[in-house]
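Partial view: only certain chains, each at its native spot in the assembly.
Chain lettering (A, B and C) follows the sequence in which the chains are written, and residue indices restart at 1 in each chain.
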Amino acid sequence: MDFSPILISMKTASAAIVFTFFVGIAFAYWVVNMKHEKVKMVCDGLLTLPLVLPPTVAGFFLLYVFGVKRPIGKFFLDFFGVKIAFSWSATVLAAIIMSLPMMYRSARGAFEQVDPNLLYAGRTLGMSEWSIFWRILFPNALSGILSGGILAFARGLGEFGATAMIAGNIAGRTQTLPLAVYSKVAAGDMQGAYQYVLILVVLSFLVVTGMNYVTYIYQRYNRR
Amino acid sequence: MKKLQVDFRKRLKNFDLQMNFAMEEGRLGILGASGCGKSMTLKTIAGIVTPDTGRIETGKTVFYDSAEKVNLTPQKRKVGYLFQNYALFPNMTVADNIAAGIRHAKRKDKRHRTEKQNVREQVKNLIEQFQLQGLENQYPVKLSGGQQQRTALARILVSRPDILLLDEPFSAMDSYLREELQIELDNRLKTFSGCSVIVSHDRDEIYKLCSHTMIMGEGSNIIFEETKKLFNQPRYMQAARLTGCKNISKAERVGPRTIRATDWGVEFCIDREIPKQLSYIGIRAHDFIPADVNDQRRENVIPVFPCGITKAPFEWTLLFQNKENPKGNMWMKQERGKEQIPEKVWVDQSKILLLE
Amino acid sequence: GAKKDDSKADDTKATKTEETTESAKEEEPVTLMVAAAASLQYSYEDKLIPMFEKENPNITVTGTYDSSGKLQTQIEEGIEADVFMSAATKQMNTLVDESLVDKDTVVDLLENKIVLITAADSTLDLKEFTDITKAQTVALGDPESVPVGQYSKEALTNLGLWDEVSAKASLGTNVTEVLNQVAEGSADAGIVYATDAATTDKVKVIAEAPADSLAEPAIYPVGVVTASKNKEAAQKFVDFLGTGEAIAVFEDYGFIQNK
């Protein structure tokens, strides 16, 4: 069995979740604090969008945006020497785009459930908005945020359609676990497919349970 | 120099909140019926609620000005606000909650080490002062009501605000602890150069702690007065009631020096000048004095028709009506010991409050 | 049961590493990327690439396998493939027209048969290709995107059955789907390449499409991508695929040499 998909998948999912986690939270914070109700709803709709597109189609659009021949892809290539499409960064990009809505949405719901008096209290105590965010809003929304993180991580780990399109299925470079599973299945090698599926499941199981455990430990204060 | 000038207007659901007062150094107590807008006023000063129009400023800074479109963030106002429900951070221990109140000097100015040391020390001091020892690492859900309130108080004091707004700071504490902490707060406030505003339902608390008192009616300030003066001459019916006057009756002038208390069916003689707007009179329950049967006084003596007695630990209360013209109840309070129902009671005419 | 021979593949790999280290001094090491239709993956990975690398120690070959249509798009968008092998002429022709594949290098290397399949334990008594009308549900590749779908449609149209069949057809988005749907009995019958049918014993082949039903046979063309930076090595690989040795491997996997 080839172990490279495991490594690639882990690297991809980890890199993606780090980005998604913070960016998703940032978007959620930004949208929650919007004054204008209509703009808010529109932004929300836009951020939820990648979820309704079939991943393959989302992959297409990504390819049209980040392909080496398209302006943005070209820009990255020319100025940073980074080739996005068909490289490892493309697997990360796909995972990010497909999991961001979950992170964003979960974080938003979580923020909305926090008692606003706590935030006011922080403000009158002279805490900066930054530390109010990190020390009050964030920890008190943690359950919901971690739920989102788990969703986003799992989605990133399982991302297939968009990855196959924008990153290709290059063994040892962009072949993630889901792609490897797919390849095995396509070749009728169910045995091999099951092995990869098992790894995928165990991996995600470990991470999810680990995240649950962290929440459990961290939220001592909520237990009675 | 005025230390705090408040003048704003804010639509609430049931009424408009319209406040206008200014105070110098010192402490202001606010008394008012439940729901009249006391907490809202404090929230507006703290910057949690934005008024519709008006101007709020301290000697140093303008907090809010609708005309000039100024509206400082709560952070910049440096106002310590004790929430009525404490608003402790559930994710922080008692010690962390208190430490959260510390306003850091600009980070680079101090060495990190010493500052950390400093924080720990300040927190430790406050924990002792507020008798929270042993609870440093407890989370708020596991605190009793009084412990929560003390933590919230400590957290605010550590933030060294310019203005202190305390919303019922001792309501959840037992009388013993309350008195101790009142003394503690009193001492702290003596060294505090800014002004503070205390909302309380306990008039004794206001009397003890505040140099000035404001009485609020529904949505506006009725009186702003030196505390002592206010308690002695409340001038307004609401003020009399809120400073604890039990007996208040509608009144009308019936002679040059005679007033009839229509609710009680009693007439009183007053030698002072009687104000034009007089519409109520008030007599504190303590000011009725038992009169001997053979007492020679004829004025301001009421024959007693007793209706009920209740006993509190150190005093007893007599509910009575005018025997000759029974109407509304009057309350009389006496210290324990002399527990005998008098035939008549007398009230010193100087003790009768003439109210608008 | 897939056809593969792990022990042999491992052997060749092991020898290859030794040789690469030796010959590295002589020639610049080169890495080729082959973009090939998914149905070619196992013949490539298990046999052909190891064989080629053994012959050319300085060349390492990596592969990306997917449906031909997707690979076409990816080449259009600049994937750094050196060699493209499609499961149909349509994709290759488009790329040649766009000058993305060198016209001169294109070889119509292999031919594949389309076959009617049912589940191995099917009770439906199908005998001929035209018996497909007896099935209640049929799984086909999507003619719009899956090469085998195009051929299926063409064959059925020529047989005058398309209208009848398409009314009860599920158009799979890839061959794997079609195979599994038939194997699991979701569809009573389906049409796939003979090579696909050979990857699993859960389906049985009923019949090949009648010879005259296809104007042109199902051709697997291969060519060198214009943008390739290793054209020489790429051409070497294409040439290698045409050798008898390689054709023999393809035939092992069910392909037929196109003559």
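Throughout what follows, contacts are C-beta pairs under 8 Å (C-beta built on N, C-alpha and C of every residue); 3 or more make two chains touch, one makes a residue touch a chain.
Since this is a predicted model, take the numbers as computed values, not measurements.
Only one copy of each distinct protein chain is drawn here, although the full complex in this structure file has the stoichiometry A x2, B x2, C x1.
Keep in mind that, in the parts below, only the chains that are shown with their structure count from here on.
As a whole-number value, the distance joining the C-alpha centres of chain A and chain B reads 54 Å.
Once the centre of each chain is set as its mean CA position, chain B and chain C turn out to be 87 Å apart. Residues of chain C in contact with two or more other chains: none. Contact of a single residue of chain A with at least two other chains is seen at no position. Listed in rising order, the residues of chain A touching chain C in the complex are 60, 63-64, 67-70, 73, 85-86, 164-165, 168-174, 182-183, 185-189. Residues of chain B that touch chain A in their complex: 43, 46-48, 73-75, 77-81, 83, 85, 87-93, 100-101, 103, 139-142, 155-156, 159, 161.
Only residues 1-2, 4, 33, 35, 38-39, 41-42, 45, 62-66, 70, 73-74, 77-80, 174-176, 179, 199-200 of chain C touch chain A when the two sit together in their complex.
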